[in-house]
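Here is the structure we will look at, set down as structure tokens.
Apart from one protein chain that is not included, each protein chain of the complex appears where it belongs.
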Amino acid sequence: MANEQAKGKRRQVKGPNRVNYTNLFFDGFWKQNPIFVLLLGLCPTLAVTNTIDNAVGLGVATLFVMICSSLLISLIRKWIYDEVRIPSFIVIIATFVTVASLLMEAYTPGLFLTLGIFIPLIVVNCIVLGRVLSVAYHTGPGIALVDAVGTGFGFTLGLVVIGAIRELLGTGGISLFGNQLFASNLSVGIMVLPPGALITVGLLIAGKNYLDDLKTEKNSKQKHTAQGVSEQ
Amino acid sequence: MIKDIMNKDIKQIMSLCVIFLVASLVLYGVYTLTKPKIDETNNAVFNDKLSRLYPGLESSEHIDNYFVAYGPAKSIMGYAVETSSYGYQSDIHLLVGFDQDKTLTAVVVLSQMETPGIGTKIEEDSFLNLWNYKKKDAAKLKQNGGDVDAITGATVSSKAFEAAVQEAFTNLPN
Partner (left out) sequence: MNDLLVIMFSALFVNNIVLMQFLGMCPFIGVSRKTNAALGMGFAVMFVMALASVFTWAIFRLMLEPMGIEFLRIVVFIFVIASLVQLVELFIKAKSEKLYKSLGIYLPLITTNCAVLGVAFLNINKDYSFLGSLVHGISAGVGFMLALLLMSGIREKLDVDNVPKPFRGIPIAFIVAAFMSMAFMGFASLLG
């Protein structure tokens, strides 16, 4: 009897909430993309996108930290006092960052060397702290997890897109972890240098703004015609 | 009233301390677990680089600021020095191999983070091989009176490379 009730409850939870989870996940990708919309985590975005390897490396590391931190903080949120919540979050996030750093030092030394100080800098990545503050501290582990995964993937995807553009234009080719996927003689050197990062991100944000503007124009046109019809 | 406020503050500080302690313990655990692998990886990377300088390397010994490379039966294959110099945008770490006559036999790059496609060319064999079998005065860029062509478009990286190599000469024993 209790089992059936529990099963029923579980099915109910999956029903309407399933849509919520998917929405939540894709929010992190486009609507609330941490890099292009929220403008968070800019430091690593500009610094580690000179090659796709670095972009993937840092993105995955950040994703790892986000998942662990959001999950843990959501689970123990009842025991974290409101007034000292920020220092508490920081210590927890810093712990997971250290874990990630040690793991990378042991198992991916090449990536560890090239990413350098940007691995420990994950701890001050506003995205991690932001997600924890606004979501993980106030919701259950399920939602916190999906939010962390969605935002983390959005971040990683953004990094990879920027990295791909910079590497392709800057070195004429794309190589993924030692495998040269594509090569050409194109070499716009500035792209893999600091200015190139700023230009790429600036143009991408402008591009996104443009697309968003087109969408709102389209929507408002539809609204006007609908209003016009109903008023008649 | 004051007691209540004090209690609240103490509770907060306690909770923070607990988190700190747990974090430290967890990290200590992870550190102890990963340290052997970290050391192993670092050694492997280093020995791999050292054996590129001395094919057939059996063992090495770290004395002062240089390394002795041993072949079979502890025969001395040569001496290697680790040096670094700041290039265009990163430290360039080199391992410079010498034979017993203070002639540079080969150079290997331990780490660098120069501009991809430009400064990173210092790791290419076409550049590295230019330094092989040079005595101190020849192990310089052509613009400084030596034998080596700098990489076009990567002058700063090339100059830093030369600086590191020259420093290696000064670190050799006797």
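By written order: A and B. Residues from 1 in each chain.
Just so it is clear, contacts are C-beta pairs under 8 Å (C-beta built on N, C-alpha and C of every residue); 3 or more make two chains touch, one makes a residue touch a chain.
Model, not experiment: these values are computed from the prediction.
Residue A:Val97 is the one among A:Leu24, A:Val97, A:Leu145 or A:Leu159 that touches the chain missing from this view. Here one chain is not drawn; of A:Ala47, A:Leu71, A:Leu169 or A:Val188, the residue touching it is A:Ala47. Residues of subunit A in contact with the chain left out of this view: 39-47, 86-87, 90-91, 94-95, 97-98, 101-102, 116-117, 120-121, 123-126, 129, 190, 193-199, 201-203, 205-207, 209-210, 213. Interface residues of subunit B with the unshown chain, by the touch rule above, are 20, 23-24, 27-28, 31, 88-89, 91, 156.
Going forward, only the chains that are shown with their structure count from here on.
Centre-to-centre separation of subunit A and subunit B, using mean CA positions: 33 Å. Within the complex formed with subunit A, the subunit B residues making contact are 11-13, 15-16, 19-20, 23, 26-27, 30-31, 34, 37-38, 41-42, 45, 111, 113, 115-118, 153. Looking at the complex, you find that subunit A touches subunit B at residues 50-51, 79-81, 83-84, 87-88, 91-92, 94-95, 98-99, 102-103, 105-107, 109, 113-114, 116, 167, 170-172, 187, 189, 192-193.
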